[in-house]
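Of the protein chains in this complex, all but one are displayed in their positions.
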Amino acid sequence: MSAPLLEIENVSRAFGGVRALDGVDLRVNQGEILCIIGPNGAGKTTLFNIISGVMRPSSGDVRFQGESIVRWSPQRIAAAGIARTYQIARPFARLCVRDNVAVAALVHERTLERARRAAQDVLESVGLATLADRPAGSLTLTQRKRLEVARALALRPKLLLLDEVMAGLTPTEIDTMAAFIEQLRERGIAAIGGVEHVMRVVMRISDRIAVLDFGKKIADGTPAEIVADSRVGEAYFGTSLDDVGAAPPTKGHS
Amino acid sequence: MHAALIGQLTIDGLLVGGVYALSALGLNVIFGVMRIVNLAHGEFVIGAALLSAVLFERWHANLFVVLPLAFVLAFGLGALIQRAFLRRLPEDLASAEATSLLMTFGLSYFFVGAWLTFFSGNFRSVPYLTGAWTLGPFSIAQARLAAFVASGIIAVLLALLLRYTALGRSIRATSQNVQGALACGVDVERVRTLSFALGTAIAAASGCLLILIFTVNPETGANVTLASFAVIALGGLGNYAGTLVGAAVIGLAVSFTGYFATAQVAQAAPYVLFILVLLLRPAGILGKSGA
Partner (left out) sequence: MKGRTVIAFAIVAAVLALVPQFLNGYARSLLYITVLYVALAYAWNVISGYAGYLSFGQVTFFGLGAYTTAISVTRGNLPWWEGALLGGVISAALAVPLGYLMLRLRGAFFALGMLGLAQTLQVVANSWQLTGGGSGLFLPPGSNALPAYYWTLAIGLLTFAATLFIDRSAFGLRLQALREDEQVASTLGVQVTTTKVWAFVISAIVPGLLGGGYAWYLTYVEPVSAFATRFDLQAVAMTILGGIGTVWGPLIGGVLMSQVSEMLAAQYPQAYLMIFGGLVVVLLVFLPRGIAPAVSAALARHRARAAQGHR
């Protein structure tokens, strides 16, 4: 196996006295889809903030393609190929949808005109092309989620961080989003998804699943291994394993 | 430098600091609930100061009459401003912070103009408590001590209000989490109005005390806003204990620069401190660093 795309080594982060992350290790390979599951407050968003450079870890290291990026600025990390979305969509409300995406496309395109054309292409691919001229503030929740993804894609990332992309979506929309994430694999883009609920989908689309609980990684493995892990059942799923049991155990991708 | 002089300036500075602390508390109440930094704060302070100077000139009205009067008037004015304008700020123009800053910036100039019209541009003071007590090598100006003690009393009353009354609980709940407060049945709109009114009234109270110590005119309001904001910046936004430390620091800075440089330079001192602190420790001296 080649060197991992992203390596997170013993990363901790404390806020005041609270340890939001406590010695987390994680690896993501090229084109791999990793889902991090854990309840709200388990540390998923903190982890995404650290990987994307918005926050520095209290200790530990993050390496992307072999290089340590913990001291890099967010913009440098974005240009290097790590894109992220936000848990609560944060569109540039008064800019039009196309320009929202063009901001990111400018990392690769030299002129605004070309960036806008590239943005239009990305909008086609996520099904927002007809709304390109609308102010982003007028989009619905679902559309905002798509815009988040479109902006991230415009960076042409090697790794996509999807913070709670499923949250607030209807079952149909969740399936659409799941299909989209599976497409990423074909395009060779790795993804880390942070997910609180919808285990059924997580089991289906993930190559690997990591479980965070109170800032600690308590399990890491294939969907089948995670389901079999009793610690996960206790810590996260509590007594109701029905939700997980209902899903097909795993869909082999190897 | 003589030790007695240092001691004297320290006493003077700490006593003034009490008034700055009160003014900053008013700013902090408003910020806590509304997330608005009221740039017109200094104008409310100065308005009350000038009012008490005029009432003293005309009728020798003393502090016990003027302070409650100014408090009530400012409370009404604050409620009116919140109801008529701040509540109706557009939500999609820019960030809420930006629009509220623009609006309170406009308000501050409106009131500078209004005070100039009512009170003229003359510098005024209240020669009310002019005596001083001697304490060993130090002299303690009665006016400063009175201002300090009164500030302390008002601050304690405010703390009691926040801790033990229904309104206080609503204010604290809204400061911590608007959604949570709403869920608990708090009438957030009403709390905002009362908080802005309360913050304005506290500004007015501190103005009545400030003029026992300083000479002011309508154009000195911006300095008061800066000094009050500097207190908060030093102590950390929303950090009440920090406010006291910040106020002491600002009081000392004003007292020492006032002696060793001109009064004008002394007015710039809080600002210089403010900038230094913000640049070195953006979250304030006692505030937590980082996000």
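The first chain written gets the first letter, and so on, giving A and B; residue counts start at 1 in each chain.
Throughout what follows, a contact is a pair of C-beta atoms (placed from the backbone, for glycine too) under 8 Å apart; a residue touches a chain by one contact, two chains touch by 3 or more.
From a predicted model like this one, the values you see are computed outputs, not experimental measurements.
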* Candidate in contact with the missing chain, chosen from A:Val24, A:Val126 or A:Leu155 -> A:Leu155
* Asked: Out of A:Val107, A:Ala129 or A:Ile218, which touches the unshown chain?
  -> A:Val107
* To do: With the missing chain put back, which residues of subunit B would touch it? List them for me.
  => 37, 39, 85, 88-90, 93-95, 97-99, 101-103, 105-114, 116-117, 222-223, 225-226, 229, 233, 262, 264-265, 267-268, 271-272, 274-275, 278-279, 282
* Asked: Contacts of subunit A with the missing chain: which residues?
  -> 52-54, 73-75, 77-79, 83-84, 86, 90-95, 99-100, 102-104, 106-107, 111-112, 115, 151, 154-155
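Keep in mind that, in the parts below, only the chains that are shown with their structure count from here on.
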* To do: Please report how many Å separate the Cα centroid of subunit A from that of subunit B, as a whole number.
  => 46
